[in-house]
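Removed: one protein chain of the complex. Kept in place: all other protein chains.
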């Protein structure tokens, strides 16, 4: 089972820290399933992960919940952008 | 008969110099009559004075040919403005 | 044609940036700049002690670069410079500096205006307003979305 770093930005980074090490229980996995798996592992960021306004980024690109992700890719969860 | 300085700008200043001393044969006088009087006194700027695109300024304000001017006011003839 | 993008973590000096931009030009006649300064109060009128801009390295630069590329495609501009602060900005300090150049001024004005509307809604930042009594994270406003929409129906063929 691979260790995986998950990054957070904005409000989420303030609440949860800049990143967390989690277990990738299976892979490839959809973002939708990853949210559920991570929420079970890390109770304190369950709220963030189930909020549909919080979106996932894979390798720096915002993706939908259907996107597949593998261990070793850069994974982040981000709140709505504020703009510049 | 009063001495009067007439100023020129742009192309006219290049052709005629920055200013000329002339005689105010009568006053007040309309710009229209002043053009004729000055053209008779100063042959080299007759062409400039009869050109309708060359306009008169009195005390720094562009005026029509009907405007009356007196000796002692600041009088200038200007070619069309180039803008900034 | 040159596009330059920079995230500035420390101190953004609009005058030095304008000088460097003008010095780098190659015969263009028109330069438009926009400087966005941190206002000392929030939209609600609270006094602000700071504005924190969080960013996602790589993703944020790409979001700005995409905006600049879109502007270059839409308008007949020669050079585009975008410098955006990240980190903590203090009241009165510059948050963003944008400069555009073109042979004629219309394109330079339009491109700078467009860049700002896009940056305001699409740049990859998370902003937190700090007051003496607390802080809160802010989201794009309806006005930002409306400003961006100004550009959706024009220049469509360009």
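Letters are used for the chains, namely A, B and C, taken in the order the chains are written, and counting of residues starts over at 1 for each.
Going forward, contacts are C-beta pairs under 8 Å (C-beta built on N, C-alpha and C of every residue); 3 or more make two chains touch, one makes a residue touch a chain.
These figures come from a predicted structure and were not determined experimentally.
With respect to the full assembly, the chain omitted from this view is in touch with B, C. Residues of chain C in contact with the chain left out of this view: 14-16, 18-19, 22, 25, 27-41, 92, 94, 103, 105-106, 108-109, 112-113, 116, 147.
In the full complex, chain B makes contact with the omitted chain through residues 7, 9-11, 13-14, 57, 60-61, 76, 78-84.
FYI, only the chains that are shown with their structure count from here on.
For the criterion of most C-beta pairs in contact, the winning chain pair is A-C.
Centre-to-centre spacing of chain B and chain C amounts to 52 Å, using the average Cα coordinate of each chain. Spacing of chain A relative to chain C, judged by their CA centroids, is 28 angstrom.
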